[in-house]
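Left out: one protein chain. Kept in place: all the others.
Entry: subunit A
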Amino acid sequence: MRETLTAYLLISPQMLGFLVVVLIPLITVLVLSFTDSNLLAPDARSVGLDNYQTMVSEDPAFWRSVVTTGIFSAGLVVINVVMSLFLALVLHRKLRGAQLFLALAFLPVVTSQAAWAVVWRFLLQGEGGTVNSLLSVFSISGPNWLFEAKPALAAVTVVAALKTVGLKAVIFLAALRSIPKEAVEAARLDGASEWQVQRRVILPLLAPTTLVVVIITLIGSFQVFDYIMLMTNGGPSHATTVLAFAIYQQGFELMRTGYASALAVVLFVITLGLVAVQWWARKKWVHSE
């Protein structure tokens, strides 16, 4: 009894704060999504499912933002995981200078997203931009990256993916170190080539870690904001407006907080679905081991 009281006392500061900062806003966003709430108007009226109806059947920007989110998130995960896995596999081989490479790859991780975005925006300027100047050395004439639809989406995806490569590489390296040496030795004794060892022994053993990294990266990619806001502002003509950015635009630029709340609910449901997939996949993995 006393222990219970002490426990509640100890957790109460965090739980009360959590209630105010997370739980109540989460319930409120659901309520707001059924209203015509507007930042400029004092009162909001209930409009039933109107916001959702508009979203699905009248707002082409909604479906476009869903597709853009899909492309952005998939691209980000693939680039991020492939690069970090490659770095980890190579650096695990005790190359000279491995620590230095890892330290350099980690620099963007500690830097703010805003700084990373600002510098890349500068590098990706169309005329005289550094990236295009470098490309022109190889006689490639680069696009006006941030002002053409496809290059802009590609640019924000790559820039966002690069930022956390170092972090994911460290996570993969930790997993690599925990692989029992015997498994690798045994494969080598059986005459497996280096390539076969990497492909048939090491990569399968990394699968659980890879799954975790993919899910974390995917969930993180849904809340991308800084890169979009600072590099393209969602443009050109909404080509880089992902769902999370559409919430911000609708809510804080167009003041349509009711409609933005409906978008937020959709983003929340998608995230929830992914978390469920993660649990299911982890469970399956643990059972099959």
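Here is the rule we go by: a residue touches a chain if its C-beta (ideal position, glycine included) is under 8 Å from a C-beta of that chain, and two chains touch if they have at least 3 such contacts; residues count from 1.
Note that in this section contacts and distances are computed from a predicted model.
Between the names "Glycolate oxidase subunit GlcD", "Carbohydrate ABC transporter membrane protein 2, CUT1 family", "1,2-phenylacetyl-CoA epoxidase subunit PaaD" or "CidA/LrgA family protein", the one given in UniProt for the chain missing from this structure view is "Carbohydrate ABC transporter membrane protein 2, CUT1 family".
Within the whole complex, the absent chain has one touching residue among A:67, A:134, A:207 or A:254, and that is A:134. Across the entire complex, the residue among A:34, A:62, A:116 or A:145 in touch with the chain not shown is A:116. One chain of the complex is left out; on subunit A, the residues touching it are 3-4, 6-8, 10-11, 13-15, 17-18, 20-26, 28-29, 32, 39, 83, 86-87, 90-91, 93, 95, 101, 103-116, 118-123, 125, 127-130, 133-134, 137, 162, 165-167, 170-171, 174, 209, 212-213, 216, 219, 222-223, 225-226, 229-230, 244, 247-248, 251-252, 257, 260-261, 264-265, 267-268, 271-272, 275.
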